[in-house]
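All protein chains but one are shown at their positions in the complex.
For reference, chains read A, B and C in written order, and residue numbers begin at 1 within each chain.
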């Protein structure tokens, strides 16, 4: 007897569309889920391109009208991976139609939108694609904290370093277009590391920082040139509710860093270090061991008992970037099947957005800014 | 108009069956191939288990009789990923039936079998699953050598270190059963690094070495216990036709090493270093640069122009173990579509097997053994 | 014919006294200097202890009265390595007496003192013991920048992470006593990384940050307990005159980090990375190479042509912490012999102090603070 299926409609079909499609496909083989995903409808602005995408990735139908997904009573999950400025409208419509919504990060263009969206989503199953929480090594970091191995946290420091816009000839893509992206590295990169801080280190209460636009004008893909209005780099210092202090840097001008998302947590009993460029590893220092054998241990997070790893291959076989989406998609389907809440949810998206709002304001005003309460 | 498809029959359905199934599925989305793979028939000894596998992975039919695959005129590719002692019979039958054969490593139980198989395969498209040649960093190593960046090679050294049988309570699985596996780490692990040496460093002419069985008796999964007859560890020194010298170590008793396949090549103009536990990286030393800035450079092999990487995600996004199979499967399908030879082929399998035969004899006899000419 | 000698008087005899004594002794053997150092007088508050130190390290005489060094016409160099609150008085007296002064960092308790000291020193040979400028890898970083390999700098980020006061039972040593040290990690650790920023990355114009005292009361070595008034940790964001932005963190609460002084510079043509815990290495990324072989290269800075290395051993032989002092001492003696200026000098000490003052004020006031012009 074949498994029952759950129909998905997806708004967006480019890079994240590929990542999500792959995830929804692979989990049927790799995870033991009560429901089988059915890739029903994919939506994109360019009808021909989205049709090709549907053909390639096995979506049953494609359309250039996102409302067809909302209106389709068969579709239970609406996945939103279109550019940032579309999240608000599509998510609210989907929630209103009773859909389960899985929305890409950042949840919204700003805290005000995010607050409305979180309110609309509350009490329903929903999720934000902060996929790095599902890097096995990061889920494992959370586990070690839960096991009491770090204790009181003194410091969190996180970098997200890239270099792909350093070349001034890179055109002004949508991620650099203020109207579409809302902000630069703040929404794109800080969103990830602020969410990791929320997940692992606690509540940020105030921030001060500064940002820069290093290349002031760029050509547009469609021709012509525009003034760049979003920040290429942003650094901020943060105070936490429990007394910890931290700092965050996001930049696309760190020559030689491609996906340099690193963080370190220093606590009273130990420390953790992670680098997304070496994503199978979590470094752990335990200061309660005998002093002479203390050291940073390089844990390869690919054993059977490590989060998610049993589903994929065998110990010693690395998984990659794409599997973080599979892990999250599998958790979502399991949550839907069990009718239980899923994390991170829109409230986590809001929580992150309120920090980002404070960061943007702090950088703009050269002042310390208190993060608005959720 | 949908693409034409090519039907595959697969003999074997366990760990490698999963790896190959996943590869044949994913490449339809990630690669631009003229043919679409059709997962037609999967074969296994346990009819129920192989049926479940078929259901999960999208194989159209399953059977416990491998001859049904040979006899099916629709099936063009026969994939063999059953235990070592089955390769010979299945491959010869498939070749005889005009199939394209893709066989797991080691190609055969010994050089004599391999020689027959290679003879039968010659002139046809065929391949051996030495999948590590398709680790992007390793394919890239080959490219750097082709670019003349290493020059004359003085040394090749390779380790394949694991620790999974160190615990004496691990039962005698098929990989430790002499009748099924033929040998221990020699066929399982040395086969990989000897193939990499063949691929990257040239022809081995003579070997001397030693091997050990550290645990002499193990329980059997089906009950009872048996004397262990295959080697847990094997080390050998090698002479190359062009004057280079090297050494190879394969063991399942290297505590803390899980998939520790590392190699280093030292040449007159530079050196290369690779570690499968950090598979996105190739380390390269160039001695023709200005002396003061010489250093081992850590190249993250995930840029668009690196082998295979453009097909998967974007720069900075790691792929994993499974993608090496996808890369090889895609190359196979492309070769079939273009009716051109595919590498590594059965002759490469034979070439490797003849070295392994020499290694086994050298360890047995405590003598230097000349590798039999292909 | 023996070399002429130059007499040194040293105020301070504890940890830095040992480091400087060793440096003044070793350079006579390892460097080819026109003058031989003569360790004439060492000064300490405890007459017995300083006498033992003199006996052990070959100082001709010892005293508990630092004015004897000032008054000794034979002594040409006065080395000050006593606690921070003594630098001002001793240095001014020594300068007034026409001595060459080599003063430990931080130069002074604050910018006002440092300004007076720098004014008094101007036009004379003098130096501040920012010894990390003489780590060969760091001097080499400066060389690579001078060679134009980095280009316009976008980012500087530096950490100085330690963990030795994390344990609340560590008593309130002089480095934690506000009256003696002036500040906590700001004067002790930020001073080093701010100087490196001055040396390598340019002028800091404004800062915002925050600091913490994590342990509020500590026992005193002499008995009793005191409120802790100096900061255990401090983080700040910085703006540079040329548009770069950076951040700095100094802490003694980073569990597992012992001497974790790391910095990274990202520029338009390349990047540099250094970690004092692995001080023989400088990592260099060059974005003007062919794209496919770009990578961070790990340069072991121990070749003959690397700064200072020819004086010590042979390529491949690491030097350590102590040799940074030897390098600086040798440069000082050479400068004196040639009657030429020495760097870093009191003006560099002042420049650093003015940033530290701004950092302390910024953390105190929760405001961005403009660094006072030199």
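As a convention for this text, a residue touches a chain if its C-beta (ideal position, glycine included) is under 8 Å from a C-beta of that chain, and two chains touch if they have at least 3 such contacts.
Model, not experiment: these values are computed from the prediction.
J.: One chain is left out of this view; which of B:129, B:199, B:263 or B:285 touches it in the full complex?
T.: If we include the chain that is not displayed, B:285 is the one touching it.
J.: Tell me which residue among B:166, B:314, B:337 or B:372 touches the hidden chain in the full complex.
T.: Considering the complete complex, B:166 is the one touching the chain left out.
J.: Consider the whole complex, including the chain that is not shown, and state which of C:122, C:152, C:220 or C:258 touches that chain.
T.: Within the whole complex, the residue contacting the unshown chain is C:258.
J.: Of the residues in subunit C, which ones touch the absent chain?
T.: 2, 15, 19, 21-22, 25-26, 28-29, 55-58, 162, 164, 258-259, 277-280, 300, 302, 312-323
J.: Write the list of subunit A residues that the hidden chain touches.
T.: Missing-chain contacts on subunit A: residues 140, 143-144, 149, 284, 286, 291-300, 303, 305-306.
J.: Could I get the residues of subunit B that touch the absent chain, sorted low to high?
T.: 154-155, 157, 159, 161, 163, 166, 208-212, 214, 233, 235-237, 239, 243, 245-247, 249, 251, 253-257, 264, 266-271, 285, 287, 294, 296, 366-368
To be clear about the criterion, only the chains that are shown with their structure count from here on.
J.: Hey, if subunit B just vanished and nothing shifted, what pieces would we be looking at?
T.: one piece
J.: Roughly how many whole angstrom separate the Cα centroids of subunit A and subunit B?
T.: Roughly 36 Å separates the two chain centres.
J.: Based only on mean CA positions, could you tell me how far subunit B sits from subunit C in angstrom?
T.: 54
J.: In subunit B, which residues are in touch with two or more of the other chains?
T.: In subunit B, 300 touch at least two other chains.
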